[in-house]
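A single protein chain has been omitted from the complex, and every remaining protein chain is retained in its original position.
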Amino acid sequence: MPFKLLETRGLMAFYGDFQALFGIDFQIEPGETIAVIGSNGAGKSTFLKSLVGLVRTKAETVSFDGQAIWGKPAYRIIAQGMSLVPEGRRLFPSLTVEENLSIGAYSRRKGPWNLDAVYTVFPVLKEKRILPGTALSGGQQQMVALGRALMANPKLLLCDEISLGLAPIVIREIYEQLERITANETTVILVEQDVKQAMAVADRVYCFREGRVVLEGRPSDLGREQITKAYFGV
Amino acid sequence: MNETIRVERSSRASRLFAVFGFLLVGLLVAAPFFGNRSVLYLLVEIFVYIALASLWNLLAGYTGLVSIGQQAFVGLGGYSLFALTIFTGMPPLLAVLVAGPIAALFAIPTGFVVFRFKGAYFAIGSWVVAEVYRLTFAQVSVLGGGSGTSLPVEIVQHIANSRLERDSVIYWTGLGIAVGVLTVIYLILRSRWGLALTAIRDSEAAAESVGVDNYRTKFLIYFLTAGATGCIGALISLQKLRISPDAAFSVNDWTAFVIFIVVIGGIGRMEGPLIGTILFFILREFFADLGSWYLMFLGLFAIVMMLIMPKGIAGWLAERFELQIFPLGRRIILPRDKHISFSQFGTSAISKKRSPTKITDD
Amino acid sequence: MDLPATLLDGVLLGGLYALFAAGLSLIFGVMRLVNIAHGDLILLSAFLALTVTTHFPIHPLLSLLLVVPLMAVLGYGLQRAVFNRTLGNDILPPLLVSFGLSVFLQNALLQIFRADSQRLHAGPLETWHIDLPFGMTMGALPCLMFIVAVLVIGGLQLLLFRTALGRALRAVSDDGQIAQLMGINNAHLYGVAMAISLAVVSVAGVFLGIRANFDPSIGPTRLIFAFEAIIIGGLGDLWGTLAGGVILGVAQTLGARINPGYQILAGHLVFLAILTVRPQGFFPRSR
Partner (left out) sequence: MSAILQLQGVSKRYGAVVASDNLSLHLNPEEALGVIGPNGSGKTTMFNIITGITVADRGQIFLAGTEITRLRAFERCRRGIARSFQIPHPFGGMSVLENLLVSAVFAQGESEKKVSHRCLEILEETGLLEKANVRAGSLTLLDRKRLELARALAANPKVLLLDEIAGGLTEQECRLLVEEITRIRSRGVSIIWIEHVVHALLAVVDRLVVINFGKKIDDGEPRTVMGSQAVKNIYMGPEGDAV
């Protein structure tokens, strides 16, 4: 059995007193890129937030890099090498672009990523580094959010709907950069509403519906008919 | 099918309490005939705090207006009574009632200022305005300035000739105001205005978009509460026969204790202030002579309650035992089975168990 | 009425009010917490300094070496044990808890130090005067207070905008949930913010103790001055808070010149006037 960078069994998540996830079994090996697809409200974002400890969860096991992380606070899980690009980017308004990037490295994990490395991948950010984070266009803000997550030198990068609200050409550019980023053995979980885009980059696909995994497999093995049925449940 | 469904406003428990309530009030009315002077004085203090706590609960618990400045209207009411009786010779008991509208008039400019604040800033802003009133009345030498003044003897005589009669008249006024305030609040909360207030408290944006005029409703409640608080202030100063800026506008007596009472008793429920007041006076009777130790304990007790029991005793009782003295909610009574008509069944409410439905949320 | 001298006194007094306000402004900026016990904590530090200077024959300002760390540790403990539990979007829990704390502190101080007013003796510092052109003079103490206020606010600005800790504090203030994604331990950071706030409060407390008599009951009025300075100066902008303190100081000294009883009232009236004209004050938060 190859080493699993991340494995969850029976993961359940709650918002207040109603349940959002109903027992998710998921695993990912180092270097793999997995796409999680599903319609609005299927529990995709909740899954990512559960992994980093931002949502109340119950589970049989949640192990990351060989250690149990269930119930740990977010800052401990982040320090262990997990990083999330949040839905809607959510840069810090009172911080400049460069400050938004540097705060990504707050947990000071060693690795290839620093300000210069991010500026080489996203050169446009270097010119705009003293501007407030939120004064940039949607696409540029997405680059900052991605760069900020990379600055933590994560073993596992979680991306939540990075194509949201962006023009198609910008989405293509972001995904090209993502491909270059994941070339050097970074493991990525990609939550994406845009199924075609997700299938193009993923080694494996999980389809969520109403808080459950309804389909899992390699993109090549799954027919479009099967995905649409899983996606809509009809 | 649904014509057979009845919207029920009161439950068996609340009807029971209503009967008990009437009996209690009847007993209280008779109190002066057998209670001694200090018992009457204590009972008036209890009426005062029940009314003040219920009014503050209406503001903060139901409308979301957390004010630390209601002592402004207690003071305004008190000074209105003194001014009316001394300068216009108005009979003191009438002055108590007239003091209310006067305090309410002051609430208009005050409200215009403090409503520019939101949330925690509204709390401190209202405190500053109360301080302005306190300092202003300290400069009014004709009403005793900083050290305050006493009610002239002839006015005191005007209440009633013998001391016992005076105590009884003040007692009945206090009882009347307390019962009146509770009744008016109950009627407000049971009316459409009760719906509007709790809607504003729960979500201002949603309330405005379903037709509630937030600003005017909040201002109206602020205005009415100020008036009622003014009446109580007048009663307090009449009972004490003395008034001074620091006593009339005291943040500790008329706001700190009131907030502790409402929060420990249970904020956002009409039962809260009642339970809180009774508990507060029990503590005071036993521990008050410990002086600052008692106040230290009260401060700590409020902190602990807020941390472990934010809904207060009334909230805990409501959740554990479904206890509701004041029937303010609306419940529908469903026929137990769809095809059997309702009339065959008594007031059996639908089962309370929460079915674990599946949901998705992104 | 000698206007220039009054204005000068007012400006220098404004330094003390800015010191009162800086601590409160910091924790409101970082975690939207309004600490009703802020004034009583200022007094606590004055009484701590009093205890230190009665046991050890040192100058009250020197006692800060002991009082500041003590208050910082108290601040961190208070935040972690009590206030962190009350944070959320409902304003009542933190308001009520700090209200309870205020009543507790006032009566604890009353129990220990009785109600009589006390004074921290700063020796010659209290009487030195500096001669200025046009025959005006300036007290050394008020001048020192103003300088320290500017240094403290300057230091806080440096901390907030030039250091990693400051960056983290601003991030937590902007978006507490996303700050956790950066690996920030919000509970710890809130503790640090309260520690810094109470450190600043202890400097204000000692100056308060040196400048005038104090007793356990004057806490709330200091809280109100701090609050007024913040609102006049505009939310969350520390230089604005300094300006707010100065405006309040000048208003009060002008009021006191007209009639001693009008001092605090004048401050309140100027505050209310400014508020009704410009709800967000002169220096709205830059963000």
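First chain written, first letter: the chains are A, B and C, and each begins at residue 1.
Everything that follows uses one rule, which is that contacts are C-beta pairs under 8 Å (C-beta built on N, C-alpha and C of every residue); 3 or more make two chains touch, one makes a residue touch a chain.
Computed from a predicted model, the values in this text were never measured in an experiment.
Taking the complete complex into account, A:Leu136 is the one of A:Leu5, A:Val52, A:Leu136 or A:Val213 that touches the chain left out.
If you put the missing chain back, the residues of subunit B touching it would be 1-3, 5, 7, 192, 195-196, 198-199, 201-203, 205-214, 268, 329-332, 334, 349-350, 354, 357, 359-361.
Here, only the chains that are shown with their structure count from here on.
Distances between chain centres, each the mean of the C-alpha atoms, put B farthest from subunit A.
Distance from the subunit A centre to the subunit C centre is 43 Å, each centre being the mean of its Cα atoms.
Counting partner chains per residue, subunit A shows two or more touched chains at no residue at all.
Contact with two or more other chains is made by no residue of subunit B. For subunit C in complex with subunit B, the residues that touch the partner chain are 32, 34, 36, 82, 85-86, 91-97, 99-108, 110-111, 220-221, 223-224, 227-228, 231, 261-262, 264-265, 268-269, 271-272, 275-276, 279. Residues 60, 66, 68, 112-113, 116, 119-121, 123-125, 127-129, 131-132, 135-136, 138-139, 146, 251-252, 256, 259-260, 263, 267, 292-293, 295-296, 298-303, 306-307, 310 of subunit B are the ones touching subunit C in the complex.
Taken together, the subunit C residues at the contact with subunit A in this complex read 164, 167-168, 170-171, 173-175, 177-186, 286-287.
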